[in-house]
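Below is one structure, written out as structure tokens, with a few remarks after it.
All protein chains but one are shown in place.
We call the chains A and B, going by the order they appear; numbering starts again at 1 in every chain.
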Amino acid sequence: MSVTTANTVAEANTLPPPSTFWKRFSRNPTAMVSLGILLLITLVAIFAPELAPHPPAKSSLRAVLKPPSSLYWLGTDDLGRDVASRLIYASRLSLVASVQALSIALVIGLPMGLVSGYVGGWTDTVITRINDAIMSFPALILAVVIVGMLGPSLTNAMTAIGIVYAPRIMRVVRGSTLSVREEVYVMAARATGCSDARIIIHHVLPNIVGPLLVQSTVLLGHALLAEAGLSFLGLGAQPPQASWGAMLGTAFPYMAQSPVPTIAAGLVISVTVLCFNLLGDGLRDSVGRARRSGE
Amino acid sequence: MQVITRTLAAAGLFATLTGAANAQGSFNTNGTVVFYDAVGNLTLDPQEPQNNSSFAQGMIMAIFDALVYLDPKGEPTPGLAQSWSYNADLTQFTMQLRPGVTFHDGAPFNADAVKKNFDRVISLGARAGFASLETMAALSAIEVTGPMEIRLTLKEPNGQLPYLLGSQAGMMISPAALEGNAFGAQLKPVGAGPYRVRSAESNVRTNATRYDGYWGGTAGRPAALEAQFVPDGRARLNALRSGQANLALIDPRQIAEAKAAGLEVQVNEKNSTWDFYLNVKRDNISNLKLRQAMMHGLDRAAIVDALGFGASQPTAQLFASSSPMYMKELDAIYPFDPAKAKKLVAEAGYPNGVDVTWLLLNTTEYRTLAEAIQAMWGEVGIRVKFDTVDTSQFVQFKRGPRGDVMMARWGGRPDPLQAFQEVAGATGSVNPGGAAVPEIDTLIAKARAMSPDNPARMEVLRQLNKLTTEQVSHIGIMTRSAVYAFKPGCITGLPAYLPTGNDRLNDVKMGASCK
Partner (left out) sequence: MNALRYLGRRAVSTVPMLLLVGLITFLLIHITPGDPASVVAGENATEEAIQEARRRLGLDKPFLVQFVTWLTSVLSGDLGTSFTSGKPVTELIFERMPITLSLTAGATLIGLLIAIPFGVFAATHRGSWADRTTILVTSMGIAAPEFFIGLLLVLVVALEWGILPATGYTPFSEDPIEWARGLILPSLALGLGIAAELTRQVRGAMIDVLSRDYIQTARAKGLSLFSIIVKHGLKNAAIPVVTVLGLQIRRLLGGTVIVEQIFAMNGVGSLAVRAVFHRDLPVLLGVALTTAIIVLIINLIVDLSYSYFDPKVRAG
């Protein structure tokens, strides 16, 4: 690789300076709107107690399955609880759960990707193969199986989802690590005896931040979707906890009599995941041109 | 010998009415009754512990006839045993068997077959379901005293045999199928009932065809009977509407929807309740004050209003108000009083509240009820955590043992004593922790040694009811009915069968116009 190309590659691979990044990003209307919506949802989650009109767990057994009214904006569920308030509070659980799952995926995938990409050779081959093998299992089925091993609960569901999505993180990290490893200045650094740790911290990590950020954002959306799915099946959040997915699951059997809670929960999930996806797309465009996504 | 005198007149009258309506019309004897049920059968072995649940017995009763036939009111009448008698001190029980009966595989029914059946159950030991265990545990000897006569010698005086032999312990299986003491999935379900098994998929579907060699005649029965386990209430109702099923058990909350769809809804009031089984060995549950707090924290009226849909009444007992065993004054011992409940929780030694694990069976009906009660108890400092399992896993409550409490549908038994035995007695099938106080077992033993004709027996049972309620051996919530839906005029012959949670499918008939 000639020096010039190496430099270009290096330039394109590192995160652009914040001003460039922001300039690009702010010119992307869909990404901005998505970010805005997500921030709004986060604020709602944080200020849930102030925003919710009723206590979410308060059940008025004599007001079950009521349609939307001025008292109950989205109506009541099968136990007479205010759907709007529950949705607001559930945002906390859903968002936190997604972050939990992402964290686990990062904790597993980041080191594996680093090691695999940096060390190379047989280690790389073995780890990559294991990674591929895990990815052969359909995500939701593997998650269901892991939850089956550990028992249904939100924590276990998040652990399962984190494990299932770890390979994607691993791939992104590995890819970026590999591209850095081949660069002249890195090879020079190694030749002159710089410790691996220094190289990783100073050169590799900055390089992977960009793609990792993109992938993490997208994965937050996937994790939210997966949590919703597992809770819908009754394998995630257990009563009295309610995530959006759990609300969807409990509202569904009563859909014929009272469709609003089902539609509301589903919409909220869809919109949030969509925002994560669009935000991820926007980040991808803003981070750089010579992008190689982990997927 | 009545234990349930006042049959729910409604049920009886209803059955008569529908019966009368069809007496003129003929029945469709070529069709198949496809019944979508909320329970399945893991296996078709009457001794399978899961089949001890009186909700799983619909198909079992259609396939296997028992020695005693309990009529819809719960009275023992002749079944495969034509007559029986006790000796004077209730330590010997002799039965004369019905001649001319053959099993589905052609084998003859006789005293040897009966003995082989009993021997198998004994050989199963702890693996068999509770009712059978109890029955066999009472026997000290089984003698074939004639080709169609058999004598049972009892360890102690026990007046319950006619009831016990009317359920699983008395269900007769063909000797050929019993080879090698086959059990559970290994057992070929060959009985002597009106239907014979054609195919069975564990916990999914059982298909049985009419047995034309049935000793009682075929009397207008359809050509086949199929029961499918469909846990989802929507799916059951939808299948009915689309014609995939012609009979379905629906959730009470679906009554309005079913009627609006033009279906006929039949509500069979049963001697059945929603009830909490308790493990009194657990640290928290062993505390009487906590159990009392649970009683006081339960707003039964609100639950009935919101979740009963007209098919339930509040009760703290194991019996519906129509049962002669029901004692109104007992429901007033621990009325709804959240303030008192909170105080009791603190007095029980839990000033900051207490955690309780609840083994929760996984259907919509259960979950809705459970969440409502979880919220109620939460208000008085009882924090419920759910351990959710499939409905077929209710045996885990005792087997594990798993969970501090389990809410379930109590299906009712022909003999009220059985209710106390199974729920509150030391060896009860749903009682992992033993009796709340030893006196319960004393009273149970006392009643068991009495003949059901003895008027003093009822008095002992009333004492038992009072004691178990005061000591909170269990927590009753509300009564329940079996609600069926079908296309108008399509199904008859499904009266409320009080001895079990399931209704009997044996005499279900299809209307001539039904497909």
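Operating definition for what follows: contacts are C-beta pairs under 8 Å (C-beta built on N, C-alpha and C of every residue); 3 or more make two chains touch, one makes a residue touch a chain.
For clarity, every value in this text was computed on a predicted model and none was experimentally measured.
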| item | value |
| --- | --- |
| Option from B:91, B:153, B:238 or B:454 whose C-beta touches the chain left out | B:238 |
| Absent-chain contact - pick from A:40, A:107 or A:145 | A:145 |
| Residue in contact with the excluded chain [from A:37, A:52 or A:130] | A:130 |
| Residue numbers in chain A that touch the chain omitted from display | 129-130, 132-142, 144-152, 221, 225, 228-229, 232-235, 248, 252, 255-256, 259, 262-263, 266-267, 269-271, 273-274, 276-278, 281 |
| Chain B, residues in touch with the chain not shown (by the definition above) | 42-43, 49, 126-127, 184-186, 201-204, 230, 232, 234-235, 238-239, 242, 244, 362, 388-390, 392-393, 395, 398-399 |
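The criterion applied here is as follows: only the chains that are shown with their structure count from here on.
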| item | value |
| --- | --- |
| Centroid spacing, where centroids are CA-atom means, of chain A and chain B in whole angstrom | 48 |
| Chain B partner contacts - residues on chain A that touch it in the complex | 57-59, 61-62, 64, 78-80, 151-152, 234, 238-240, 250, 253-254, 256-257 |
| Touching residues (chain side chain B, partner chain A) in the complex | 232-234, 253, 257, 299, 302-303, 305-307, 362, 364, 367-368, 370-372, 374-375, 378, 385-388 |
